[in-house]
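A single protein chain has been removed from this complex, and every other one stays in its place.
Now for chain A:
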Amino acid sequence: MSPVNYVYLAALLFTIGAAGVLIRRNAIVVFMCIELMLNAANLTLIAFSRIHGNLDGQIMAFFVMVVAAAEVVVGLAIIVMMYRSRHSASVDDASLMKL
């Protein structure tokens, strides 16, 4: 199968993730959608790495995985902190500063 199809698949996954961030209201689900976007980018990188025949893309994918893990640590800490003080993880409830 042509590796280009993986790029199309990745673009589809990225779009699903971006739509999820905009539509879903639970902070954890929004965060999972962001992770889906990062993994779609990883799939793109690996597909293009195969197409171009160099390893740059695969190395970048490793870095992205590490960054995603670090982001989970920071992000879940922040979301759990918000949940503990409000008993809700809905991003709509976080509106104390709305004008």
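A few remarks follow.
Everything below uses one rule, namely that a contact is a pair of C-beta atoms (placed from the backbone, for glycine too) under 8 Å apart; a residue touches a chain by one contact, two chains touch by 3 or more; residues count from 1.
The criterion applied here is as follows: contacts and distances are computed from a predicted model.
For the omitted chain of this complex, the UniProt record lists the protein as "NADH-quinone oxidoreductase subunit N", which is one of "DGPFAETKE family protein", "TonB-dependent receptor", "NADH-quinone oxidoreductase subunit N" or "ABC transporter ATP-binding protein".
Considering the complete assembly, chain A touches the hidden chain via residues 2-4, 7, 10, 14, 17-18, 21, 27, 30-31, 34, 37-38, 40-41, 44-45, 47-57, 59-60, 63-64, 67, 70-71, 74-75, 77-79, 81-82, 84-86, 91, 94-97.
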